[in-house]
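Please find one structure pasted underneath; my questions will follow.
Only one protein chain is missing from this complex, and each of the others stays in its spot.
Moving on, here comes chain A:
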Amino acid sequence: MTSPQPKIRIDNVHKAFGKKKVLDGVSLTVSKGESLVIIGGSGTGKSVLLKCILGLMQPDRGAIQVDGEELTTLSTRERERVMHKFGMLFQGAALFDSLPVWQNVAFGLLQLGRMSRAQAKELAVEKLRSVGLKADVADLFPSELSGGMQKRVGLARAIAEKPEIIFFDEPTTGLDPIMADVINELIIDCAKDLGATTLSITHDMASARKIADRVAMLWEGRIIWEGPAADVFNSGNPYVDQFVHGRAHGPITDNAGR
């Protein structure tokens, strides 16, 4: 192979639920340090694709490789090892509501058992500071936080183990435009600090434009367009055009009833 090995390689991945094909041959590569954003409407399989890569779902067919290592055939134990490379920010933050904020952030570190609880808390507070939260948040419970703060804590948890790859599932959904932009900037900063590769899914074009190096559009279980983020508003693809400009009429909606 002459070109450098991609960080993530997804090859011809299929996934169906019953008769409904959600992923119908998705192929993508993400290079090291790159930020790829997958755009697409609701229900086009973006989340399913992400869950297949994370191993939360098993694809029916196809290959998913990270650093050249095939993930779909790993045992549970081997997968846990690979998981340490990953950080994930969930759409609803998915914080553990039975644990205080600092234990959420330090969860992965505490599970490893390599540091004392005092050390872990110190580190959690430091991570919280890096996402713009004060130390006194550490002892609150997730239910006491606003949506934006929960997202920040989720981000702090995702980066706590210094992952090589971070996944973002609709990072700005449900936030006001200012908070959305704050989260976008945090994502960019965190990824830059860690030198991490990021893969995000979103339907928020402002967010996509801000965080993406490259954009891919998923529609009907396939990647129908991919290219540099700068080209996404004049892609020449009628489907992408309709989506990024948010038009009610166009090829996507015209063919929806097929």
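FYI, contacts are C-beta pairs under 8 Å (C-beta built on N, C-alpha and C of every residue); 3 or more make two chains touch, one makes a residue touch a chain; residues count from 1.
Just so we're on the same page, contacts and distances are computed from a predicted model.
Matching "Putative Zn-dependent peptidase", "Phospholipid/cholesterol/gamma-HCH transport system permease protein", "Cytochrome ubiquinol oxidase subunit I" or "Response regulator receiver domain-containing protein" against the UniProt entry of the left-out chain gives the name "Phospholipid/cholesterol/gamma-HCH transport system permease protein". In the complete complex, the residue from A:G25, A:G41, A:G62 or A:G108 that touches the missing chain is A:G108. Across A:K20, A:R61, A:H84 or A:K192, the single residue that touches the chain missing here is A:H84. Listed here are the chain A residues that touch the chain not shown: 51, 54-56, 76, 80-81, 83-84, 86-88, 90-92, 94-98, 107-108, 111, 157, 161.
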